[in-house]
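And now, chain A:
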Amino acid sequence: MILVLLILILMAGGLLAWLAGRSNPLLARLISLGVIIINLILTLVLYLSQEKSVGQRWMVEFSRNWIPRAGIGIHLALDGISLLMLLLTFLIGIMAVLVSWKEINKNTGFFHFNILWILAGITGVFLSIDLFLFYFFWEVMLIPMYFLIGIWGHENRIYASYKFFLFTQASGLLMFLAILGLYLVHGKETGSYTFDYQQLIGTKMSPTIEFLLMAGFLAAFLVKLPAFPFHNWLPDAHTEAPTAGSVILASLMLKTGAYGLLRFAVPLFPDASAVFAPAGMVLGIAGILYGAKLAFAQTDLKRLVAYTSVSHMGFVILGVYAFNEIAYQGVVMQMIAHGISTGALFIIVGQLYERLHTRDLERMGGLWKEMPAMGAMGLIFSMASLGLPGLINFVAEFLTLLGTFKVSILFAIIASLGLIASAIYSLRIMQKVFFGSKNDGVNSKDLTLREAVVLGILVAAVFIPGIFPQPIIKTARPAIMKIVNERDNINVTGARVPGNSAHRASVTVANLPEDNIPGVAKYPYSDLKPASIDLNKKL
Partner candidate 1 sequence: MVTVSMEIQILVASLLFVIGLVGFLVRRNIIFMLMSIEIMLNSAALVFIIAGSHWMQADGQVMFIFILAVSAAEVSVGLALILQMYHHFKTLDADALNKLRDEKTKPNQ
Partner candidate 2 sequence: MTYLIGLIPALPLLGFLILALAGKLLPKKAVAFIGVGSVSLSALITIYVGWHYLSDLKEGNDITATIYTWVSAGTFTADISFVLDSLSLVFCFVITFVGALIHLYSVEFMRHEDGFSRYFAYMNLFVGSMLILVLAGNLLLLYFGWEGVGLCSYLLISFWYKVPEFGYAGRKAFIVTRIGDTAMLIGLFLLFVSFGTMDIKELMQGVADKWNQGSPLAVISALLLLGGAIGKSAQLPLQTWLPDAMAGPSPVSALIHAATMVTAGVYLIARTHVLFSLSPLVMHIVAIIGALTLLLAGFSALAQTDLKRVLAYSTISQIGYMFLAMGIGAWSAAIFHFMIHAFFKALLFLSGGAVIHLLNDEHDIFKMGGLRKKMPVVFITFLIGGASLSALPLITAGFYSKDQILWFGWSAVGSTPWLWLAGIIGALVTSIYTFRLIFITFFGETGPEPEHKAGAFINIPIITLAVLSLAGGFIEMPENMAPVQVFSGFLHKIFPAISLADEAHSELIFQFLSAVVSLTGIWIAFRFFNRESAFGSSFRNSRLNNFFLAGWGFDRIYDVLFVKPVVWLSQIDQKDIIDLIYKYIAAGTTFFHLLISKTQNGKLRWYALAFSVGIVLLLAFMILL
């Protein structure tokens, strides 16, 4: 029930805020803030009670019939990954509302209605395990965001909102076709026509059908992520959206694509995923490097940050197709890390825009003198962007690269070049915005209390998990183990056409010329501790 509440509270709050906004914009903002805080508290309660559900597949589950004839039910479920995503959602949601406090002044009620319904859609996406319902919420996310960009955005907003809408809608429709296809295939196989995720896992399909259906799902997720050739909607949408819109887009909506890959595309189609894996990794690497290259070249600060999103999400795709636990932990952590750090960068850009009324890097410079606090925040989040250890992004990128290294050395090495590239663009941000000498004679004020609180919370969110990432790893662990084990189990029992040796053919450590000492067993991983240390032995 609590799961349904999470969604309904947001939707009801949105309607309330719209009504209230007619008379009093402040009331709309307060309602919006309050509703999301309530949801955050509920999610924290769920987080604290995760111990109770050890061993179960889902921490919390809710199931009702909706359209039994079509096999559609309202089936919501929470596991470790969704829980972390929900925490991120509501945290960022609060930040988005706080950030738009002074920025949005016309149609405030409708604005907050849109924000809350986007959050409701996102929550629904993270919670649904009925495919029809999942698609329903996928579309619910879409329209309010279109309004957000189109009404409250910047100069080129109509173009950006159309582009965003068309890309996402078209790919979503392809996913819907695939959902229906899966429904029909499963129905033909087993006689039960259902949209339920748990029953659809393990559907026997011919490799071609499996690949085509997976492609449909991938269309939606790769566009949302965004993956390399489909990323073009992102710079425009992010740049033209109002700050709150950019924050929600970057921090949350991109994660729905990643979540979809982890939850649906990979488990439902294991063999097709294995076949696609090398291509997936290549897309990931292309995203990392191409996104970084483009980021470096931009003169519009917001567009620069948008391209860094493309680059960071490349790591996610890379990790998803590594199919091992370490990489998946890295992926989940990267989703959280990127959400927080890029959201914060967008917030800083928004604050700069409020003061300077420009996003042009050439017109900024030397701002540290007047705004040292903002400069320090910018520094922290730029360092997060480049993966400095001690911040959460490092743990994420490290785990992802390590997991990838285990299956493909070549791809991991190329992806690591992304670390150098990210240093180049992150330092460019600092240099162009905060360092150097001042250009205009505009006097800007340093952070207000509200802005400082928002950024301060995000600094804590990026710093504390960087030093103590274990809680996140522990929460995500059962869910990730399920995904990894389901793959291995299916292969072991031979119930499917074995196909995932495809991408193992690339160079792995096992293929390298090893110096096998005959008769001596290989050094086992981590289980055995070595004997007492005597370093002078062999020298």
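How were these picked? Simply put, all candidates are chains of the complex that A comes from, given by their letters.
Criterion: a contact is a pair of C-beta atoms (placed from the backbone, for glycine too) under 8 Å apart; a residue touches a chain by one contact, two chains touch by 3 or more; residues count from 1.
The model shown is predicted, which means the values in this text are computed figures rather than measured ones.
Note on chain A: across 1 or 2, the candidate touching it in the complex is 2; the others do not touch it there. Residue ranges on chain A touching candidate 2, taken from their complex, read 163, 228-229, 231-232, 235, 293-294, 296-298, 324-326, 329-330, 366, 368-369, 372, 376, 379, 383, 388-390, 394-395, 398-399, 401-403, 405-406, 412-413, 416-417, 419-420, 423-424, 427-428, 431, 434-437, 467-470, 473, 477, 509, 512-515, 517, 523-526, 529-531, 533, 535-539.
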